[in-house]
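What you see is part of a larger complex, with each chain still in position.
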Amino acid sequence: MSHAAYVLSSYAVAVATVVGLVLWVVGDGRARQRELKALEAAGIRRRSAEATGGEST
Amino acid sequence: MRLLVEGLSARRGEELIFNDISFALAAGEALLVTGPNGSGKSTLLRVLAGLLAAESGSLLLVDAPAGFEHPRELSHYLGHRNAMKRELTVEENLSFWQRFLGDSPGGSGIDLAAAAEAVGLAGISHLPFGYLSAGQQRRMAMAKLLVAYRPIWILDEPTAALDAGADRLFSGLVADHLARGGIVIAATHQPLGIGRAQTLQMTGFVH
Amino acid sequence: MRENSLAIRKFSDLANPTRFLALAARVLPWLAVLTVLFFAVGLWLSFTTEGDYQQGETVRIMYVHVPAAWLSMMCYTVMAISALGTLVWRHPLADVSAKAAAPIGASFTFLALVTGSLWGKPMWGTWWVWDARLTSVFVLFLMYLGLMALNRAMEDPARSARVSAVLVLVGFVNIPIIKFSVEWWNTLHQPASVMRLDGPTIDPEFLWPLMVMAIAFTLLFFSLHIAAMRNEIWRRRVTSLRRQAARNAGRESLVP
Amino acid sequence: MIALFFRDLKLSVRAGGGAMIGVLFFMTIVAVIPFGVGPDLNLLARIGPAILWIGALLASLLGLDRLFQAEREDGSLDLLLMQETPLLLTVFVKCAAHWAATGLPLVVASPFLGLFMNMDEVAIGATVVTLLAGTPAITFIGAVGAAVAVALPRGGLLVSILVLPLAVPVLIFGVSAVYAAIQDPAPFLPPFMILMAITLFFAVIGPVAAAAALRHSAD
């Protein structure tokens, strides 16, 4: 392998890892929010949320 | 000896299972814990046995032998599982618990043969525990209560899997224990045939 | 009365996470924008500056390798502080923070390992040697994965929190070993040239892109960490809501 | 306590076959390594102590994960937790029984395996002595892992992962004590003393940590 190949592959690995990480975090957040919405739609709310008048998010 | 329980509450995971349970038991008294499935009977017994931490409230022993702070050290606990090894014989199992548990001050356990006799199973103690029928296993687990002395018995559905004869036999054992000044706390769905006993109806924590 | 005190207890427990969620919602967009900016500048710098006369093109690996390596250590430090928070101050967010940081730290460590190996092949002629620095970073990677596995295996967060906090603190001995391994043992690896007490000894030609990339990586870490913490809080809420639903649903049929 | 010791011993002989499987696995490792290094007897003799130590370390992992799990599943753990005898002591005795059932046979088997590895008498003697001193430490460390994983239904691999890193110092000093005994200039005692110290340390810390973990695991 030429040296450029080493450089390029390390950048490629870096980009892949970072993009993967970001996608995972964002996707995870979306999924959790969907679940919360679904629960809310089913009429289940947190007791303290009711006490404080709802969530800010 | 008296057992005082004040304002006990406990949670499992995030949820409060019960709240503000109080009772007092003097020597010779029994408490029956009843309630529907999932109402927290087993949880309460595990808290009393010191196996779960209470969320709040206090457990107090009055007039207990010196050096015993928590009731768990003076208690037998018979849970849903029998705490016996299938691979060992009944005798090995019982003699292990006899030697491991030792006697609490104020009484002494009976020997293995007498205990097996008392639960109506004399003569099969050389069998591996795994060879017994469900009811026989449960009876042998009860024999465990007899081989080492503990003033307090905490029993979780003790008579599940027992036949009618064994039921009677078991109420006899409990009555004896009470007569000798013991304390019994039992969770149950069926009448246990214990004469006078306080009852505690669990309802679960209502939100 | 008692009902009331319970509600307040619960409320104070959750107040902190709730405020955190509000804060996160406010801060995250800005952080994300900043991160992207710094990465753009950093990448541009790292591909336009000159190569080294000794190492040639491969010096560009440094701009990824070194920030990733730093971040892998910093992330563990964050986890260790959170572990202290769990054990000493019992802060409700500490456990969330430690749990959220583990996968991020594992990713950075993975990057440091891979880019280091990719640098090692042309420089040292081998992908891997078992010297102190490399081994200790590998151990760090294993620790991250082990903690993740433990967290995943234990369903009940309250129960796993203290166990993993203790493990995190025990594992912290590894961090100084990583940092100072190049000085304590003689290894193939470069000694520190930027983060030293008597100032950096590195050529400013390389220092600039390195610094920009390091800041970019740090910003990336914080954005991801905050977002992951938010996810974790949400996850716990979902679980507890579900249980609550369950108990209420079960109860109607239970009450005779 | 003695009752507990003998019960555990009986159980592992009767049910788990603990002793045998450990020794057999140990033998398997020793049988396979020569394929790797080839028939070079000198090299074999050189790496022999290290191989024996690694083998012993890995063999002790087998069965370790069930140390408390089996007790939990049949409800015995509840009773063990309730007693006034310090839980610490209970854990210690269980570790001792486990070591007697799995560690000790390894130590006993090691001289024979040393012969297979073409090690000389000194090396064999040193290996046996260091294994005797060091394997209990592995058991004590393992008890912590087993206690942490007690609530996990199939903790097997996870326990090993928790245990192996902590066991590395034991391995390092065990192996270096053996090499010190073989190679003249290096003195045998210092690393051996450190090994002993590690064992004593874990004999105290291990049960304490395991007991704490068990207390928290009750549900």
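Per-chain residue numbering starts at 1, and chain names A, B, C and D are given in the order in which the chains are listed.
In this section, a contact is a pair of C-beta atoms (placed from the backbone, for glycine too) under 8 Å apart; a residue touches a chain by one contact, two chains touch by 3 or more.
Small disclaimer: the values here were computed from a predicted structure and weren't measured.
The assembly described by this file has a subunit formula of A x1, B x2, C x1, D x2.
Simple rule for what comes next: only the chains that are shown with their structure count from here on.
Here B-C and A-C were compared by C-beta pairs in contact; the pair with more is A-C. Once the centre of each chain is set as its mean CA position, subunit B and subunit C turn out to be 48 Å apart.
We define each chain's centre as the mean of its Cα atoms; on that basis subunit A and subunit D are separated by 42 Å. Counting only residues that touch two or more partner chains, subunit B has 207. Under the contact definition stated at the top, the residues of subunit C that touch 2 or more other chains are 240, 244.
The touching residues of subunit C, when paired with subunit D in their complex, are 139, 142-143, 146, 149-150, 153-154, 159, 162-163, 166-167. By the touch rule above, subunit D contacts subunit B in their complex via residues 1-4, 7, 10-11, 14-15, 73-76, 78-79, 81-84, 218-219.
The residues of subunit D lying in touch with subunit C in their complex are 148-149, 151-152, 155, 158, 161-162, 165, 209, 213, 216-217.
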